[in-house]
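With one protein chain removed, the remaining protein chains of the complex are shown where they sit.
So, subunit A:
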Amino acid sequence: MASAFLPALGRLAVCGGTHGNELSGVYLVQEMERQRKEKGDDAWPIPVTTVLSNPRAVKECRRYIDTDMNRCFNRATLSSPTTDSSQYEVHRAQELNNQLGLKGSADAIDMICDLHNTTSNMGLTLIHYTTSDWVNLHICKYLQTKITKVPVRVLVLDVPISDAYSLESVSKHGFSIEVGPQPHGVVRADIYFIMKEAVDMTIDWIHKFNSGTVFEGGDMEAFKFIKSIDYPRNPETLTLTAAIHPQLQDRDFCLLKRGDPLFLSFSGETVKYEEEEPLHPFFINECAYYEKGIAFHLAKKLTLTIPTVQVQKH
């Protein structure tokens, strides 16, 4: 198979606390900063920058102060003029863009791993924008072989980078590491160590790649976002009239077929999946999505073919 020769990766930014109550990333970044104090820059085989993305939200253990920071990285928000009364997260997003970007420029950092938790039973899910970033996809493939305690899945959003609104889109090759299930405001040891392993293996891959290792290509499975489904709501008050059905709860990435239960109403009725096309639900019952009108997302399963990659030699 023909190899793709790609430039070496210079620096990785590991970002935690983009949502201040998603605690694995908050504590992992703090632990990495402690390791740097103890061992200096030799703590990792490649240059790593650690970032606490939303310190005010972390201090208050809230998702955000004024607005969801992980929606602030689109071009319009990053270039909007700010005053003292602008939203905190808009200010902070612009600061992070200056520190790690500028988004879209040659100076942007090579890679951002943005650390997240979800209340959904998604195991380890690696999320990125495109189906053609070979570096990202190879890292995902590597993590899938190295991490066996939980399912490791790849989710692609298929949004052009220019429209991308989340933190990792500031870098040249960015992706989110999403681990669940974990309640917001709680740090579970098992979830923390899964996230730590994902970060450690990402650093490991980058180091091996930069050192000349050839990574074999091949086919890999990914899930592509199609659309979202909201809860059944009272048309006047907009309050929920049903909960995720017990047979769907915790079954992220299962195959949903026509007639399968989706919701159980408070009056005992089952609302079923009515569409023809079987799809895969994920982010089932994520706490932060109630206010966004999302009970779960639906995805199509794809097979992606990625080439063998190795580092470009100068």
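Here is the rule we go by: a contact is a pair of C-beta atoms (placed from the backbone, for glycine too) under 8 Å apart; a residue touches a chain by one contact, two chains touch by 3 or more; residues count from 1.
Definition applied: contacts and distances are computed from a predicted model.
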item	value
Protein that the absent chain corresponds to, by UniProt name, given "Alpha/beta hydrolase fold-3 domain-containing protein", "serine C-palmitoyltransferase", "Aspartoacylase" or "Sorting nexin-2"	"Aspartoacylase"
From A:Y192, A:F215, A:F282 or A:F296, residue that would touch the chain that is not displayed	A:Y192
Contact set of subunit A toward the excluded chain (per top definition)	27-28, 30-31, 34-35, 61, 119, 181-190, 192, 239-240, 243-246, 249, 264, 266, 285, 287-288, 290-291
